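The other protein chains are all here in position, but one chain of the complex has been omitted.
Let's look at chain A:
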Amino acid sequence: MKNFFATFKHDTWVMPYLRKYKKLLALTLFLGLMTFFCGSALMFNSGYLISKAARHPYNILMIYVPIVLTRAFGIGRPAFRYAERITSHNWVLRIVSDFRKKLYQAVEKQAVAIRQNFQTGDVLSLLADDIDHIENLYLRTVFPTVIALVMYVLIVLALGVFSWWFGLLMLLMLGLIVIVMPLLSVLVNGARETRSRQIQQTFYTQLTDAVMGLGDWLISGRQQAFNDRQTAPIDQISSLRRADHQFQWWRDFTIQLIFGVICLALIIWSSFAWTQNQANANWIAAFVLSVFPLVDAFQSVSQGVSEWPSYQRSIVRVNQLDTKPIDQQDQTVLTEPFSQLQVAKLEFTYPEGTRPIFKQLSLTLKAGEKVALLGPSGTGKSTLLKLILGDLQPNAGTVQLNDIPIARLQNERAQLFGVLDQQPYLFNTTIMNNVRMGNLKATDDQVKAALKAVELDHLIDSLPDGYETVVEEGGARFSGGERQRLALARILLQDAPIIILDEPTVSLDPITEAHLLATVFSVLQDKTILWVTHHLAGINYVDQVRFLEAGQFDMAGTPQELYASAPRFKRLYDLDQGQE
């Protein structure tokens, strides 16, 4: 219970939306209530109808009202239920739209950090799933529970009007069903949920491990070991599910027994309260029969509530996202054309790390200069790029554009930097739309000119839908080299003075790589380029080469100088050319 309130203490995801669309919410709950009311009223009314009819009234008009009501309730129940389904889905989907926007904004602030995360896809899918989860929280848990609770209060009050002691008795008996059993379920399930998740997770990890390493398993010939590894989690899952089911069966059984007792109690109460005369006795069947339709409404509460622990996890996770607006102070713009990028005496250590990444690192790029940056993986090439872009702040030293610190130019970044990285993202829309993202104001002709510059015009002309071809998820329609060219066209439209190339050719074969580099350096001729690369193909395109090693540059110079003076560079270059 305590952690139930703790979950909502700083909640910004569930409660605010309950308030935001409260009219629609109230309508949903009202319709849900009416559904069950009509169901119960139908039986109540029918019971009364036949009891009354059995007294052989002298005139059919005596039972005319119950007859009409019977039909009204009979039609009312399905109609209300249908309306309730539609409104509740409408309400939930509205919330989903808000959620998505909010989640997007939260993630947007951390866009760069997310790219660094190894399991990008997983994290994002997880968050997207969380939203779906919260959707189910409303549909499966919140609505049924609230409706059942309101019904509960109304029934107890209504019976209390006839007899306070019987009202009190029902308060207890129905309370067992709508309050005690659900709490018990969530308690039992909560404990089991943690364990279930662990086992499920182990099995998932193990299974993924087995599937991804299947080649090795096969070659190793260890089929027996392969099969044995899966046995333990399979058995664990089985025993867990068994316990789950057992609990559910007996819980439902108990709830039904309580309903049986309620029925008996009603009959006994009726024998005292409604047997004074024949007219009163007509109500007995009505009361007893009206209980049965309620079983549905009340029984589902326990199951819905028992799912709470899994929703709780989702709520906690989305609430952990930082949704505070960013500090926008002290931003400025570059008034003059870009003349130089200066990195001076940079020092940087990751907050969680101990090893300094950079020690007194300095680098100057004049407008139009092209510099290649090399170094073994893990030396901080990507970190340097993040410092230059202002995604990270140095511990000491400065990064300046024309004497203005990069931290003050964050709003203008897209006008200053164009970035082509390992896997530029293509959105699942047309070629035109994707490329136009570089500059939303670009005309069709400008977009086509950019695509021609990156030599994609022939390919696109050969496609049945031409420029309106949809690139499919992640650009799957095109090869790696073609995707890079599409992204390059986008950068051309963006027309920023500084271009960052972050290992754009790492996943390409040498022929595609050579062709792409030729295009890149010819279309970006007049730009300032900082190129992080993993090897020396195309190194002659640049003016300067820098080797990053242990936080400093240990080789620097033009490619020609280095080839002549640095044996290490010569050896690597020859290796790359296949000459060693």
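As a convention for this text, contacts are C-beta pairs under 8 Å (C-beta built on N, C-alpha and C of every residue); 3 or more make two chains touch, one makes a residue touch a chain; residues count from 1.
Assume contacts and distances are computed from a predicted model.
Of the names listed as "Thiazole synthase", "Thiol reductant ABC exporter subunit CydD", "ABC transporter ATP-binding protein" or "Transketolase", the one that matches the UniProt record for the absent chain is "Thiol reductant ABC exporter subunit CydD".
Checked against the hidden chain, the listed residues A:Asn428, A:Thr519 or A:Thr558 yield one contact partner: A:Asn428. If you put the hidden chain back, the residue from A:Thr194, A:Gln230 or A:Gln360 that touches it is A:Gln230.
The residue from A:Leu27, A:Ala367, A:Met432 or A:Ala537 that touches the chain not shown here is A:Ala537.
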